[in-house]
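Remarks on the structure that follows.
Missing here: one protein chain of the complex. Every other protein chain is in place.
In order of appearance the chains are A, B and C, and numbering begins at 1 in each one.
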C-alpha cells in the first residue's frame, strides 16, 4: 500500500504505532479480567482506571464521569435513549438538528416511533444552527438538547458554549456528539456546560470499537447495556482492555501538541482549497469558511456525481469520501448537504477530503492535479455539462 | 508472569498468538472503514464478511443472520430488549431462569421495571431447569424464552434442544446466552431451534470487546444501537475490524479440533476433581456431574470464605475465581449457588477453577497441593471449623 | 463492491460522446436522483450503425451505459429492443442490488432514443407502445 494517499481521516484513522505498542501487551500477556481479584486482573484494572483518568483530564471532567463504550454510535444511543427513558416523567421532547450523524438522527427517529417528540433544527448555508431558533423551540416538555460539536461531512463547528448556556438556564440536559471534534478541539465540559459527550477512538488514531461517554455526575440516565458491575454498574460487559489502553494513548498523543497539529492541518486544508479553486471551475466549498474542523475539506463539483469521482480517485491511489449515502442503499444525497440548501443534483457531486497527521503538501498537490484530470474527464462524459459549455 | 497458573478461563482467556497475528495488519495497515468505497475499505469489508461466513458456518446459520456486537452483554441486551420492544403488541411475558448471567438477569429486571412480566425458573441441585415447569409457565402473553446454554459459574449445560422444541411448538422466540458454550459445544441453531444466540470472543481465546448475535431470519426485533448502515442497518457503529478478524480466527481454532480439545479438558477436570476429593474433606462439587462444560470445576469448601481462598491462591501464583460477587459490592453470595439450594454460609466458600487450552496436568497437581495447604490454613483460622473438629 | 467487468467499463467506457446528426436521441433519469443518461443512435436500414452516450451518474451508471451501447451497436432495432436491463447487468457480471436501477436506466435510454427515432420517422416499433421515458426507474425494484 505504498504511495497510497489517504484523505478520509474523518471516516477512520490508522492506529498510530505508539498506540498499538501500548495495546499489545494486553492481548496475550496482561489479559486478566479487570473484575478479577487476582494480580493479573489488577493490572487490567489499573490500565482501565488510568485511561479513565486521562480522558477525564482531557475533558476537564471527573474520572467517575467517564464510561467506556464500544464507540461513537453506542455512546450516542446510550446518551439519547438513556436520558429519554429515565426522564420521560418530566417530558417527552428532544431538540436536535437536521445535520446530526445517523447515530443521533436515527436514535431520535426511533424515539419518535416510541412516542417522543423531536424538533430537528434547521441550519444555515454554512451548516450553523440559529441560537434563537433553538431558544424558541424549547418547551416545558423538553428534556434533552443533542447537538453535534462538529459535523462529520462539512466540518462546521457549532456554537457549543451558547447552546450549553441555554441548556443550563432552562435546566435541560445537553448532549453533544463530539466524535469528530475530539483530537482537534480543546473541550472543557464545565466551561461549555456539556452534560453528556460522545467520543470514539478510531477518529484520532486509536483503535476501532472503543469509545466513551462522558456523563456529568447527577445526570439521570438509564443504562443501554445492563449486566455485570463494570463501569460502576452502568455499562456491562468485560472491558475491552487493549482498546481502552489504545484510546488512552491516542487521546494523550492528540492533546499533547494539539496546537501544532491543528496548525499543520489548517495549512494543508487551505492549500488544498486554494488550489482547487484556482484550477477547477463550478466548484463549491461546503461548510463554514472558518468555523470548521482543521482537517475537513468538502467540495461539490457541479455536473458530476460523487461516486464516480471517488472510484476515479481510488484508481489513482487516493482515498476520499462522498457526502452521498450511496453505499448505504439510499439513492438520496446526503441529508447534511440538503440541509445546507444544496439542490439535489449539486449535492450528488460532493467530495470530502479529510486530512490527517500523515498527509503532506506533496500529497495535497498530487491530489489536486489528479482531481483536475478526473473532474474534466467526468464532465466531458456528463450530459449536464454540455449545456454549460454551450451557454458559455 | 512466569509460572503463573491461570485457571480462570471462564472469566476471560488470553488471545492466542495465531489470533493476534491475524488481527495485527488491521490496526495500522488495512485500517480502512469497511463502509468506504475505495480499495482500502474493501479489504476491511472482505475481512468482516469472511468472519461472518465463518461464524455462520460454525452455527449452521446463514451469513445474513450473524451480527457483530461489542460482546456477550451487548448481545444479551440486544436480543432481550429488542424482542421485548418489537413484540410488545403480542404479549409482555418473558421466561428465563434464576441462574442466568447478569447480562440476561439485569436486562430482564430492567424490563420488569418497564412493565414487562418475567418468570424466573427454578433449577434443581445440579442447576438444571425442569422442562415441565417451563412448559407450564408459558402463557398467551409469552413472547420470549431466554435460557443460557451453559452456566458460567457451575458449568451446567441446559437441555437446549427440548427448550427449543417447546419454543417452536408454542411459536415463542428462543434466545440462548451461549457465551460459555461457544468453543466447547457443537451448536447447530436449526437442530436446536434457537432463534437468537449470544457469543463473545474473549471466552475462546479471541479479543475482548467483540461478540456476535445470531438472529434467525424473519425474527422481529428492534435495534439496540441505531445509526449508520453497518450490519445491514441493524447494529450501527464503525466495525471493530481487528476484533472481528480475531473472533474469526479464534472460532476457527476452537472448532477445528474441538473433540480433542474437549477430551483434554475433561481429563484435566476429572483429575482435579478426583484429587481434591481425595485430599480435602467437607468439599462439594457444584453443578451437574456430567452435563457440564469440559473446563469447569466449581467447589464449595465448607467453613471458609471464597475471597480469602482466592487471595491465598493468588499469593501462590494461581488465578481462580469465586462464585461470590464480592468485588461487585454485593455482600450476598452468588445467585447461582443460592439457586441450586446451597445455604449462604456454604455458598460463601465457593471456588471456580476453569481450565483452558494452556493448562497442564502438572499445573492441576500443583494447584491441588496448594489448595490442601490453603484450605487447611484458613480452616484453622475459622471459628466455624472449631465445632466440626470438636464434634469429630 | 463492483465486479471487475463493471470497473473495466467504468475505467474505459465505450462509445462516450455525441452524434451531432443522430437519428434518435433519448434522455432518461433526472439530476435529483443523481443519474441522467443520454443516448444517441445512428440508424441505417433498421440497423444501429453507431451509438454514443453521455452519463451523469455513479460508476455503475457509466458502466451500464457503456455496456448497453456495446450490446446494441450493429444490431437491428428489433434486436436492440430485446436488450433488457437484466441482460445489461448480466453482461457486467452483475450489479449490487442497490445499483440495479442503473441497468434499468440504460435499457430505458436505448428505448427512449428508439422512440425518438420512431416518432421523427413516423414508424412503428414493436414494444414501445407503452413505453414512458419519464417513468422513474427507482420504482422498478
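Definition applied: a residue touches a chain if its C-beta (ideal position, glycine included) is under 8 Å from a C-beta of that chain, and two chains touch if they have at least 3 such contacts.
All figures in this text were calculated on a predicted structure; none of them were measured in a lab.
Only one of A:37, A:108, A:157 or A:374 touches the absent chain when the whole complex is considered: A:37.
In the complete complex, the residue from B:18, B:162, B:307 or B:357 that touches the missing chain is B:307. On the side of chain B, touch with the chain left out of the figure occurs at residues 303-308, 311, 315, 324, 326-327, 329, 331, 333, 344-345, 348, 380-384, 386.
By our rule, only the chains that are shown with their structure count from here on.
Of all chain pairs, the one linked by the most C-beta contacts is A-B. The central chain here, found by comparing per-chain C-alpha centres with the mean of all protein C-alpha atoms, is A.
We define each chain's centre as the mean of its Cα atoms; on that basis chain A and chain B are separated by 34 Å.
Work out the mean CA point of chain B and of chain C, and you get 56 Å between them.
Within chain B, the positions touching two or more other chains are listed as 37.
Within chain C, contacts with two or more other chains are made by residues 1.
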